[in-house]
Structure formats: C-alpha cells, structure tokens
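Omission of a single protein chain aside, the complex is shown with its protein chains in their original locations.
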C-alpha cells in the first residue's frame, strides 16, 4: 500500500496511475490558485464570492491530506529508519511549503482575513506547481551547468547597469529631479531600458542623457541577448540529453537494433523520435503519403490492409513499405494498447540509407520474410 | 473535370495551374479583407464606402462559389462514397469556416448592419488565409513535435507570472489601488513585463515593487527567450526537413547523382540548393565571377558562349568551368522553359572537392567529353 | 587612368588605394549627413548654421564630381560600347540616386528652402551609404535565399496581426472609441505589441481585450522570434560562406597546405582565421602564453628572439613552438609590411593534432630543419 502510493506520487513515475495522479494534482493546484486569484476581484457577485471561498477551503483540506500522506509514505532506506525519513521530509523545503500551504485552512477558519491578505496564500500555493514541473527542474540543471558563464555575463550586465545609471543620473538630475533623484532611481530606468521593457515612465530628456541612453540601448542590450542565448542553448542541450536517454532505452529494447550492437544504437538513436500513442489513435491512413516508419517498443497496433487485419506488437515495425517504394500508404494502422513507438522520419530514413545501407536492407528483408503488407 | 479542379485546389499541387490558382486565391482573400478593414474607417468618402461595400459582396459571392465547388469535388476514396466525402468536408473545420465566410452575403443583403459589425466577418475571412499557408502548417507541426518542451516552458512561465503578479500586487495594492486592485490586474502588468512589451500603463512605484519588478525583468524574461529559442529552432529543423525531401527528389532525377547510388545522394543532398527559375531569367552573365554551378532537373536553358548558342535540358549541368578554372564566366545562360535547378555553391563545390574528389573528376570529364563550353 | 580609377572605386577593390578611397567616401557621406541632420536643429547658433550650410554645399559639389567620374569610367565590355555602359549607369538605381543626391546643389542655390525641406536630401544622401555597405549586400542575399521561409513566416504574421487587431477592435471599440475607432487603428496597436515595442499609447482596457492581448503577446510574439531566427541564422551562414571563400584562397597560397592537396585544404580551411595586420602591429610578445600560430600569406614580419632578428615572408609560419612545447613565447614578432595572415588557434591546433597528426609532424619538422627559433 505505502509502496504503491509512494510510486504513484513519485516525480518520475511512468505508470498510468502516476500520470493520472499528476494530472489530477495539477488540476487541483490550478483550481485552488484560480479561486484565490478570483477572490481578490472586488466586483464579484455574491455567489462567485462564496464559490471561490468554498473552493479555497476544499483545496486547503486536500493539502492537509497530501501533507499527512507524504509524511506517511516518506521513503525509508536500508540505513534510514522511517521516522528519520519522515522528519527529513517535514524539514525539507518541499515539506515546509506543503505545511504552509496547508495552514490556509485553520487561518481561513479562525482569523478574520480580508480578500487582500488571502492573496498571500497564492504565493505559497503556486510553489506546489514547482514539484512536478519538469521545465523548472531542467532550468535548474541548466543554471547549475552554465553557472560560470552566467555569472560572467551577469557581472558585465551589472557593470553596464551601474555605469549607464550613474551617467544618466549625472546628466538628468537637474532637469528631472523628480524621477532621477538618486542613483537607485536611475537604476530603475536602466533596468527597464536594458531589458527592452521600456515602460516610458522614466525617460531621459536632455540631449546628453538621450545620447547616453542611445548608446546603452544599442550596445547594452546585446549583453542581455547573450545571456538569453546561453540559457536557450543550455536548455536545448538539456532537452536533447533527456530525449537521448529515453530513446536509447527504447532502442535497446527493439531486437533489430539490439542485435546490431552498441555501434548501431549509437548511430540510430539520434535519428529516432519517441511517440507515446494512446488506444484509438490512428497512426496512418491508407492512401496518404508515407513520411515516416514506426518501431513498436511496447503496446499493440492493428494494421488494416483491406483484406485481413493483422496485429503487431513489441519488436515489430511498420510503415516502411511507403518509404521503400515511394508509393502511398497501403494500410491504415490504429493503436490498440497504449504504445511506445520509435518514429523514423523519411528524411532520416534516407540519410540512414546512405550511411548504413545494411540496416535498410535488413529492414526490407524482414518485411518480405514476414510476407505481410506492413503499410 | 472534377479530378482536374481537385488537383488545382489541392494544397500541395505543383502544377502551374495550381500555383496560379493559389495566387488568385490569396489575392481574392486579401482584397476582401482590405475592403472589410477599410470599411470600418469612419472618415471615408462616399465613393470609397460604396467601393468597399461592393467589393465585400463580390468576394462573398466568390466564397459561395468556392464552398459549392469544394462540396462538389470532395475526394471520394475506394471505400468512401462521394456523399460521405462531401459530408465530411461540410462538417470539417475548413468546411464550417468556409460556410461562415459565405454567410456574409445573405447577412449583408438582409440585415441592417453598421460598419462596426461587419468587421466580424474579418475574423472569419482571415481564417481563409490559413488554408494555403505553408508557414502555419509548419508552425503546427513544430508545436506538435515540441509539445513536451513547450508545455514544460509554459508551466515555468505560468509559475513566474503568478509569483511575480502576486508579489507586486501585495507590495503595490495600497499605493496604487486603481491599477493593482486585484491579482488578475497585477497579472496584466506581469504579462506585459515578461513579454518585454512594456506598455507602461501599469508600473510599480514602491521601492519593493520596483525591486521585484527588476528581478522579474532580469530573470523572468529568460523563460520567454527559451521558449522563443525552442520554436525558432524547431522551425528551422522543419524548414531543413522540407528542403531535404524536395532536394532529395530532385537529386535522384539527375543521372550523375542517381548513378552514384544512395550514398552519393545522401552526401550531396546537404550541399545543394533548389532554384525554381522562370523563362527569361538570366542565371549568369559572361564576364562575371563564377560563384556556383547548376544541375538541370527539368526545363531548358540557353547557353550563349559567343560563337554558337547551345540548349541544355534535364540531366545537364553548367557553370562548372568557372569553378574548376577560377576564371570568369565564359557564357551567358538564360532560362527558356520554367526550370527546376539544383545549385551547388562554390564553397560547397570546394568542400566536395575535398570529400569526394571522384565526383568532381567525373563532372569535369563529362564536361570535356561533351566538348562544349558550359560557362 | 580610367582603368585605375575604375578599380579604386569598385566595390570589391582590395588594393590599399581602393580601401583608402572607401574610407574617404564613407567619411564624406557621413559628414554630409551630419551637416544636414544638424541643420534641422532650430536652436543652432549662427556660426554652426553657416558651417552646416556650407558643408552641405561642399559635399553636394563632391557628389557632382562623383557622378561625372562614374559616367566617365563606366566599364565598357568587349560587346558593350562605352556610351552604352555610361547610359546603363545613368539609368541604373545607383545612377539615379547619385543624380538626385547631386541635385541638392542647384536646388540649394536657386530655390528658397527652409531647413525643414532640406532634410529631404537626407533620405537621398543616406542611400549613398548603401553602395559600399557589405552588410546590406549580405542581408540582400540572405533575403533572396530565404525568401520562401520568410514569406511563410510573414503570412503567419499577417494572419496573427489581422486576427488580433479585429478581435481587440471588437472588444474595445465601445470603451475607447478614440483609439480603437477602426480596424486599421487596432492594427497599429497590434503591430506595436507583436514587435514587443509596446509604446503604450494604445492599450486594451476591457477584461476581454486584455485577455486577447495576453494571448497575443505570449503566442504571437513567437512568430516574430522565428523570423528573427531565420534572418540571424541565414546571415551567419552567409558570413561563414564569405570567410570560407577568402580563407580557401589564402590557404591555397601557403605551400605547406597546397602540397597537401585539396583534401588537406578542405580540412584545415574550417580551422583557420584571417588576420589582416598593419605595419607596426605586434603579433606576439616574448614571455606571453602562446595561444595561436600564424601562417604568412603575404607581407613580412620581424622575429626578435633576443639574439639576432629574423625576417619571415610569404609561405613562412611562426608561433608554433609555444603550441608544441606548451612554454611561453620565445620571441617578439612585429609586422613590417601589411600582411595577410592565417591564424590557427591553440584549440584548433590540438583538434588538428588529433585528426591530422601528420600535418603537425611536418610543421615541427619544417621548423627544426630551418634551425631558427620561431617564437
């Protein structure tokens, strides 16, 4: 029981129960946040006010259940007794923010809070979104990996910020003493400008100030672009890395690739794309142009070629006929059981035909030996 | 007849009739949209008012013709009877939006509409532009392919948005109760800031609010840059993929490459660029520096080398002399019939000379055997 | 004489006279433009007014000389008589804009022009900058090469622009009839928003309008990023292509590489960087860390190794000792005659040591055979 729940609520659970739990979790957090956000609107009708208020309580109650469950299932190790694992969770940042999120209930029940103050829960509740956010986890890894570069760029950014703020402050302070009354005030202008936000609430008006501002805009903004480039690039490396690992795992479960050894997998892993298909999904239709072929890692599909239907399962592949012949699809393929598929695009199929003609040959041999029309 | 029309109006038609139809279609939709847009201008003179009004009717009438034609030519399959194909079109999103576009006519005739309301057609009519827009289709594929990454990043974006809106709301609501009166109002500020739009209609004014805003600008905007990077990168991958497929098709129709086998095509396909040339276009002039050579896939060109003119057709190539010798062009080449050409740039020609010297040798042998000066 | 002038004023002239002419040309055009721009300032003192006015006349007079010279030297070909070449220049866009630039003189002399109208020259005069701008020429090539992609993206941009303008117009027109009085007016808002400029002169104020605007900002801006990505990427491809061609030319003039054949050049050309060094420039100092080595294509350098000075010329290389041994530089190297150098960075040197150990071996053999310390 504890073991099952632990797996369902784990971050990396790949079972369908874990997936469904994550969706429900996201939905609950989102509903709670929307309720709190709407609650701050002043012109709300009474029924909406009551509804958002009640929703807040229900969600807070669920958070109590969550907190207790997480304490209960805290994973003890061979060397860690259960009580220590539980204490570790309670004191961890996740445990503390879960506790704070939970507090909304008693506070809401006992203390007289105006709508304004309730909004503070929002800050705590939105931290719940962090838990299962793969994007944030990846962003974190990118920042850790690129920390040296980012610190370099942020230092440059700080120097440019300070220099431009001081220069514009010196030039503008006598003309606009209200907005450029101090260097910190000028830094507000500088940061709004260097990020290209440009509110326009504070703008230089002297000729000198505008010339400095022009130089800052033209040259300083580039620093920002460099940092954005580092992050965007680091993120795409991290995305490729994640895909690489899962694709490699799936590849090594397809007999055709596994038999070719690690060299073959190392070649083909860069060409394949993962497709998680649900039952009922139509992967290809008879008569369409063929633009890819599929390898089945798990799950089952039905091939309707007009005469008799065939079922294919793990290790099989289909869709190669249209790529080999250049004709239209000769069958319609539908997913029966949730399937993990590896997709080989026509462009990469052709590229592979140039680099590893033996693999394409063995694909077409296997297809002929089977003697069925595989789309 | 039906078959012909169906090919002309198909999205992927490569015949010149299909191309011309698409241009006319874009022109009609654009004219219709311009008319509706201008119709909303209040200070328009009478003649312009009448003109835009009439144009709207004409275009709407054309849309009726289009809707009926599309019903008529709806492609039945071997298993799909014509009535079912027609019904499928009528109920498809494309069919529904075509029907809605058409409705402008009867509504315009019978109902008393002010200029204002007519603008609503504009929304429906602009959906017509979607049909043949290759860019949107590619963008759609990019979003589907990158959906996992985009959802990751958008979740991060949502967390940053919510956190920054709540924090600034808490800090600013007492100072600026008019603009920061609720969290949704603060989210307007946050979204305007995080996208670097920065209207400046709502800006934080407390020291705390400005410090939070500074952190949001410096760190939060990066999330946006990451998403832009994912999309831009996915789009360029999709562009390369499309070019790859067409270039491969054209390559395999040039005997020189076809004879070299799939390995050769797989090497050279990345170096070639497609050029669709129209009759009368001058591809090179005598005396210019040579910066590329051409392979003819279809169409014909005339080579004027001073003495006698030669005509070249499918499978021929020209322009290699200047690359081999380093001299200026020795002939002027003009397109006679619409030609599909593959262009090999001088930089890639030299790269190829390093990687596949045999190909360059056979190019120069073929050129000598022919015994004519090919520019 | 005509031949000499023609070479000096040609766009691609690589002689030092041609370079000096281009610098003088840019300086003249810039001075002229600055004079016209400053002339429009109202609060200018008299002497400055007179100075800018006179400068304008002088520059316009130079433009007359330029126009006549360009007519005189217009390049006749073997088949083109001189008069036809001259007429071709006069009627070309460049000739017409040169003529228009020249007209500033008679107009300024005879007609009573206020400072305001004089500013119109500025538009014409700034076209002069186009002539020798390598950046614009490259941008033009990028746009031509990527035209299909750019049209795709611009169509998507147009659809997003139109849809968002219409929707916000429908939602805002009753609340802000002054700014959202028509769809064209709403398009001004949409374009300011979609480019992330965000002036803030026109902003949606209804809840619905702001929600649409939020969606437009979050999703629509991506289209803009994609287009920027296509252009930036195309530009960097074009930059690499230009560098590739010149580096290849220089490489094939270094005996060490030329003897290695086209395969060697095709490998090393991607690793080398061009450095155009002027007389007196110090390329390395004794005692510094060695981070690159140099190959001399043309020009001469002096190597001061402490004992006796050596001069090196075309085909020689230096700086390899520090890379091979890892020690500090053992000599100071100064340029004597303007030199074209190929630079091999230490990172690429090591990469090359892995890929082509034979080349590194022959470099160190040549160095030893010569028996001198080459830094």
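Structure notes:
The first chain written gets the first letter, and so on, giving A, B and C; residue counts start at 1 in each chain.
Keep in mind that, in the parts below, a residue touches a chain if its C-beta (ideal position, glycine included) is under 8 Å from a C-beta of that chain, and two chains touch if they have at least 3 such contacts.
Remember, predicted model here, so these are calculated numbers, not experimental data.
Only one of the listed residues, C:8, C:37, C:211 or C:245, touches the absent chain: C:37. The omitted chain makes contact with just one of the residues A:210, A:285, A:302 or A:356: A:210. Contact with the chain not shown here comes from a single listed residue; of A:267, A:298, A:334 or A:362, that residue is A:267. Per the touch definition above, the residue from A:26, A:57, A:72 or A:248 contacting the chain not shown is A:248. Listed here are the subunit A residues that touch the chain not shown: 77, 145, 149, 151-156, 158-159, 162-163, 166-167, 169-170, 173, 181-184, 187, 193, 196-200, 203, 207, 210, 214, 217-218, 221-223, 225-226, 228-230, 233, 241, 244-245, 248, 262-267, 269. By the touch definition given at the top, subunit B reaches the unshown chain through residues 196-200. Residues touching the missing chain, restricted to subunit C, are 33, 36-38, 40-42, 116, 119-120, 122-123, 126, 129-130, 133-136, 138-139, 157, 184, 187-188, 191-192, 195-201, 224, 227-229, 231-233, 235-236, 239, 273, 287, 345-347, 350-351, 353-355, 357 (touch as defined at the top).
Going forward, only the chains that are shown with their structure count from here on.
In whole angstrom, the spacing between the mean C-alpha positions of subunit A and subunit B is 28. For the pair subunit A and subunit C, the distance between mean C-alpha positions equals 39 Å. Shared interface positions of subunit A, i.e. residues touching 2 or more other chains, are given as 196-200.
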